[in-house]
Structure formats: structure tokens, C-alpha cells
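I am attaching a structure below and will ask some questions about it afterwards.
The other protein chains are all here in position, but one chain of the complex has been omitted.
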Amino acid sequence: MGDYAYAAPATVDSTVELLSSSASSGTRTQVLAGGTDVLVQMRSIDRGPRLIVDVKQLAETNVLSIGEDEIYIGAAIASAILNENAELKSKLPGLIESADLIGSTQIQGRATIGGNLCNSSPAGDTIPALIANSAVCHIVGADGERDVPVEDFVTGVGTNCMADHEFLLGLRVPAPKGNTGDAYLRFIPRTEMDIAVAGAGVRVTLDDSGTCTAARVGIGAVAPTPLLVPEAGDALIGTQVDEEALNAAAAACSAAASPITDKRGTVEYRIKVVGVLCKRAGAIARDRAKAR
Amino acid sequence: MAKVHVSTTVNGQPMDVLVEPNDSLLDTLRDGLGLTGTKEGCATGDCGACSVMLDGRLVCSCLVLGAEAEGKTIDTIEGVADGDGLHVVQQKFLEHAALQCGICTPGFIVAAKALLERDPNPDETTIRYWLAGNLCRCTGYDKIVRAVQDAANELASPA
Partner (left out) sequence: MAEAVDLKAIGTRPVRPDGVEKVTGRANFGADLNLPGMLHGKILRSPHAHARIKSIDLSGALAVDGVLAAVSGKDIPGGGDLGDNVLANEKVLYHGHAVAAVAARSAFIAEQALDQIKVEYEVLNPVLSIDDAIADGATLVNESQHTNGDTSQPASNVAAVTKFERGDVEKGFADADVVVEGEYRVPTAHQGYIEPHACTATINEEGKATVWCCTQGQFDVRSMTANCLNKQVSDIRVIPSEIGGGFGGKTTIYLEPVAVKLSEISGRPVKMVMSREEVFRATGPTSATLCRAKVGAKSDGTITAATAWLAYEAGAYPGAPVGPGCMSVLAPYDLENFRIEGRDVLVNKPKVAAYRAPGAPQSMHAMECAIDDLARELDMDPLDLRLKNAADEGTVAPYGPQYPAIGLRACLEAAKVHPNYTTPPAEGQGRGVAVGFWFNIGMQSSAEIRIAENGAVTIMEGSPDIGGSRASMCLMAAETLGIPYENINAHVGDTEATGYCNTTGGSRTTFATGMAVIEACEDIIAQCKERAALTWELDVDQVDWEDGQAVPKPGVNADVKPLSLADIARSAGRTGGPLLGRASLNAQGPGASFSVNWTDVEVDHETGKVDVKAFTGVQDAGRAIHPSYVEGQMQGGAVQGLGWALNEEYIYDADGVMENAGFLDYRVPVTSDMPMIDTQIVEVPNPSHPYGVRGVGETPIVAPLAATSNAVRDALGFRINDLPLSPPRVLAAIDDNE
């Protein structure tokens, strides 16, 4: 039996160093941000000892900057802090709602977008919203820094593209320009506290006539990984994002879904509902875009 | 396992405690510091019975490592009543019979107090969603919501 250990390095370099040396010595490590998934996993799913590397103390993972072109969200910022930032919320309401939907008030006090992404669950609520917003992962490791689009980050159920020596510093989200709006909706059986049965994030940009010039749709909990659905975005571009276009986007989402039947929903249910969510989220994103 | 030495402030008092690296803050409070008012209902963040304030923010102590408490300020149910008697939220829970068995009550009170400090005049929907992470199996929530509403009213009315 090995032992548990806890470390909270003070710098990015020392964090990378610790991750690298642990990787080469075969020590199992787990990066800790908000801990709302990590602690659950180590207490129920897998009790095995490991080195917990807490990255919340780093200045870099706590950066929140709202620039003209890019919004940067540090990987370790608790969702509640994001939700309290009025400027951020007004620019990316859908993304912030997706973070706000995760768990209770208590969970919000700890859970992070970065953690939600790194947990790499098919049902992570922020991931479809990040995909819709063309967000990019800012990763650091022994080989330096690199950027990976969110739709390419998650590689399977609970797995992602990061090496053992790497961790997520933050997310780069293109700042919305002009008449741009985003929205995320998920379906859960209760009003709170559930994991998404299906989710859909939509970001649209409209021109002055209300015609959609850019659109991206991300869906979750309906495939082994959250998906970018280009066909759904294409169905909206060039339209007024009216009922007909939304129905076409919904159909594209349903077509892209390859879900499973489990304790949270059936294949048929998820295929149908992901379309419903795309349609409803698309209408909200459109109205938000118009209101800008 | 090498224990971790943690210096923290609990209910205004500086405290030192040795924790296992995998102990949760809930374990640390209950077993390390003897503060058993904070309850474990699930240990997975689904029930809210272990709610505490960590640096002024409501969290589930089961989802925080004890080691993470280093340098932090923690407020638990044991610190809610000050020297002058019960906090108004506690008093209203009693008056409205907002508890039956009482196991969820510490978590609800910590959470409700946090809400009223942030939003002194919450509507019913706000109260219900703020408290959605606190499970109560006895009351059906009705009297809890009414107790929080009444506490808000009392806090709002001039003394």
C-alpha cells in the first residue's frame, strides 16, 4: 500500500517539476482544483493512494481578464466567483450559466470550469458551452506551453490530451463581438443537483438584418465525449435563426448524438432531448445576440 | 502516511491540527477538532449536511481536503450562535418547526445564514435554489423555506 500525499506548489515551474518527477518515478498524481470531482472519486470510486497536487495557490490559475479580443479564465477560479463578475456574465452568459448549473451553491463555491473540463466527463456542463464559444485550453508542462481547442481536448470518457507532466492553466475564450450571444441548456430530472442527461451550447453572431453570420453548437452527454456539431451551426448560418432553422440544427444535434442507455436516460430519450435543448438554447442565444 | 500540519482559524479561534493527506475538511473538523456539529450525510457533496463557510464562501466540507484549510478561515455551525444567544436563523428554525430529526439542520442553518448575508431579501425561488444542495428528508422543505423568509423579514425590520 502506498501513501497519500498533498502538495500545493507555489509556482507553475515547481508544479510542472513535481508532476514531471512524479511521472518519471511512477508516483500516481492527481491535480486538484476545486476538488468537487477529485474528492468524490478518491472516496468512493477509487480509494488508491496518490499525490494530490493542488494548483489553486498559483497566481496563473487565478487570472481572470476580460480583453477586447480574448477573455481568459484561470483554471482554478471557482464558479461562484465567475458568476459574481457582472462584466463576464454579460459577455458570456451562456458559458457562465453552464458553470452555474454544476451542483449546489456549495459546489459552486469550489467547482471550476478548468476542473470540469479536466474531469473530461461526457456530461461536463461547461464543455459544450466552451466548444460553442470556440474556447481554447491553455496547457503547461515540461515541454512548455501549448493551446488546444476544447473540442480536441477530451479524448474519451474521463480522458484528455494532457500528458502526466502537464496541467491546465486556463481557458482562452474569444470575446464576443457585435451581435453575438451564447446560451447553454441541459436536461436533468430534478431542478438541481443532477448530472446532465443531455446538454447543448449555442453561440450565434447576427448581422444588422438579424441574419446569422457565425454559429457553433456543442452538445454533451450524448456521446463518449462532448461534441462540436458543425452541421448544427451550419444550419443556423445564413438564417434568421427562426423555428425552421432551429429545427434543422436540432435535427443535426440528434443525428450527431450516439448516446448510451444508462441510469440517467435512454438512447432514444437523449437523441430526442439533445435536439430540443439545441432548439431552445439557440433561441435564447439568438435573442441575446439581438439584444446587444 | 505523513501527516500534514495545518494552521487554520475555526470560528474565530486559531487552531493547529494534524491531518492525513486524504482527510476531508469534514473529517478534520469532526475527528481532528471534535466539532461534530457538522454532519456527514453522503461524503460526495450531494446532501449539504456538512456545509461550512471557507473564507466566507459556502462549501461542502466533505469536498475540501483538511490540508487545504492551511491559512484559511472556517466557520461552522458551532460558531453561528454568538455570545448574545441564537442567531435569528436558528431562532426561526425553532419557531417554525423547520426541523424534525435535526441531522440536516446545521447544514441548512449555515447555508441559510450565508444566503441572508448576501441577499437580505430573497424571494421563495431564490431561497429554494440556494438551498437545493441541502437535502432534508423529514420536512418537505415547506417550513424551512418559511423559516428563512421569516428570518429575512426579522433582519429587515428595525430592531
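For clarity, chains are labelled A and B in written order, and residue numbers in each chain start from 1.
Basically, contacts are C-beta pairs under 8 Å (C-beta built on N, C-alpha and C of every residue); 3 or more make two chains touch, one makes a residue touch a chain.
The structure presented is a predicted model; accordingly, all values stated were derived computationally and were not measured.
Here one chain is not drawn; of A:35, A:265 or A:282, the residue touching it is A:265. Where subunit A meets the omitted chain, the residues involved are 1, 44, 47, 187, 189-195, 197, 262-266, 268-269, 272-273, 276. For subunit B, the list of residues touching the undisplayed chain reads 20, 22, 30-31, 34-44, 46-47, 49, 76-78, 80-81, 86, 90, 93-97, 99-106, 109, 124-125, 127-129, 131-146.
Quick note on the criterion: only the chains that are shown with their structure count from here on.
In the complex of the two chains, the subunit A residues touching subunit B come out as 3-6, 8, 32, 34-36, 39-40, 42-44, 49, 52, 54, 56, 78, 80, 103-107, 109-110, 191-193. Of all residues in subunit B, those touching subunit A in their complex are 1-2, 4, 20-22, 24, 43-46, 48, 51, 54, 57-60, 62-65, 67-68, 70, 111, 114-115, 129-134.
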